[in-house]
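I am attaching a structure below and will ask some questions about it afterwards.
A single protein chain has been omitted from the complex, and every remaining protein chain is retained in its original position.
Per-chain residue numbering starts at 1, and chain names A and B are given in the order in which the chains are listed.
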Amino acid sequence: MDRNLGSNTTGRGLSPLPEPISWFLMDVFLQSLKYILLGTGITVSVTLIALPFGFILGLVLALMRVYGGRILTNLAATYGTLMRAVPPVVLLFLIYFIIAGSINISPFFAGSLALGIISSAYQLEIFRGALQAIGSGQMMAARSIGMKRGQAIQYIILPQALRVVIPSWSNEAATVVKDSSLVYAIGVAEILRRAQFISARTYQPFLAFSIAALIYFGLTFLTNRLLDSLEERVRIPGADMN
Amino acid sequence: MTVLDLIISYWPQFLAGTEITIKLTLAGLGAGSILGILAALGRVYGSSWIRRVAIGYIELFRGTPMLVQLFAIYFGLPDFGLTLSRMTAAYLVLALNSGAYQAEYFRGAIQAIAGGQMMAARSIGMSRWQAIRYIILPQALRIVIPAWSNEPITLMKSSAVVFLIAVPDLMTQSKIVASRTYQPIASYLVAAVIYMALAFGMTSTLGVIEKKYKIPVLEIESHRG
Partner (left out) sequence: MSTPIIEIRNLSKNYGGKPVLKDISLKVWEGDTIVIIGPSGTGKSTLLRCLNLLTRPDSGSICLDGEEITKPDSDADEVRRHIGMVFQDFLLFNHLTALGNVTIGLTKVLGMPPADAEAKALKELERVGLGDHIDKYPGQLSGGQKQRVAIARSLAMDPRVMLFDEPTSALDPELIGEVLEVIRMLSEEGMTMILVTHEMGFAREVADRIVFIDQGLVVEEAPPDDMFYRPRTERTREFLWKLTELYGHRSKDEAGTAP
């Protein structure tokens, strides 16, 4: 890991403006990039655990919120409101300490689960909006041919709601990618922590964190692109959808 | 030590931290609004050069984690000879970050008004700038309120990460209390409740403001982020 670094300590923090161009030619840049880039796998993994978890939990809660009886509706609404009123970092710490206190799992898993739980509150709101947007007319039509409520939700409402929701969900997905940087605070060796390490070893903090920023930018950009193309692929011909 | 004991013993710390959090939030919100309006105007009405700068700023700060921005500015700017105190860095990053998101809210509101109103304003002889100042902006600033009203709470939540550069906000104080009492869950729970209370306070205040400044009949749905 630190085989090629460490000894090339050119350009200390105290010197005047280093020339940007020389960065690119410098060994330091390439080595830093490679090292930090390796953290991308962790970041992506955290996201790929948190997002689906939040999706399922959020969707179930949204269904409770929109179609449940009074108790379920209020339960889901309270969950959503409370969880969204607290900073993700605070929730991350809380959930992490609670989970880590009960079972023996790594910060990586605890952090990913915590992020999933946090995201579920926001996804709850997104799905709620989509379900209500599709809502009552379509439900009425489905009931009028004799469908049960559950059938109507499964075959009529959800297929439409899940399409309508993609733009907002794309935002949430990008947010989770960015929030994954918070697991830095519980010691997970993802992009930011690696950047921190590089920054300490090379005395080039701006370089290190700029690289980190660029990688995150790339990730959010990719996420948005992927979801845009998904939206295209599932688009219903002729639909302008509300 | 129960949660109650914790609160009784350490409420000065929590209070001090809350004060800093509120300061950060309000300052970030204010500065961010100005940045946001400017960026939005630049994006809608600017020359192609200004537009590119505005878009670049908005995309950069919305597409990267605020924590990374914070580290880059606080730890990284000294590379260029610009050393900021932690508070200044925190204020700066919060303002820049919030400004980028607010720019999108304002852009949505401006574009919702823009076409027809601009046409009407120009047709009575107003210059572009006059139209923006007297016709477009006043209306945009009103209809943006529903979408914008998410921003204060969002900003307050983002502000918590400044604990990682040791700014003495509520999160930092909670961490200190947690390490002193060996009661992380209780400490962070207290912090969470305080944040909830602050969020509730903000929502109520915003509700009042929204009612007071509503233009009757102007019920155009503005973009949500």
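Before moving on, here are some points about what is shown:
Note that in this section a residue touches a chain if its C-beta (ideal position, glycine included) is under 8 Å from a C-beta of that chain, and two chains touch if they have at least 3 such contacts.
Quick caveat: nothing in here was measured; it's all calculated off a predicted structure.
For the chain that does not appear, the touching partners among the shown chains are A.
From the options A:V46, A:L63 or A:A142, the residue with contact to the chain not on display is A:A142.
Check A:S45, A:Q151 or A:N224 against the missing chain and you find that the one touching it is A:Q151. Touch with the hidden chain on the side of subunit A covers residues 137-138, 140-148, 151, 155-156, 159-160, 163, 236-241.
Everything below uses one rule, namely that only the chains that are shown with their structure count from here on.
We define each chain's centre as the mean of its Cα atoms; on that basis subunit A and subunit B are separated by 20 Å.
Remark: subunit A residues 13, 16-18, 82, 84-91, 93-94, 97-98, 101, 168, 171, 174, 178-182, 184-185, 192, 195-196, 199, 204-210, 212-213, 216-217, 220-221 touch subunit B in the complex.
In the complex of the two chains, the subunit B residues touching subunit A come out as 59-60, 63-69, 71-72, 75-81, 153, 156-161, 163-164, 171, 174, 184-185, 188-189, 191-192, 195-196, 199-200, 224-225.
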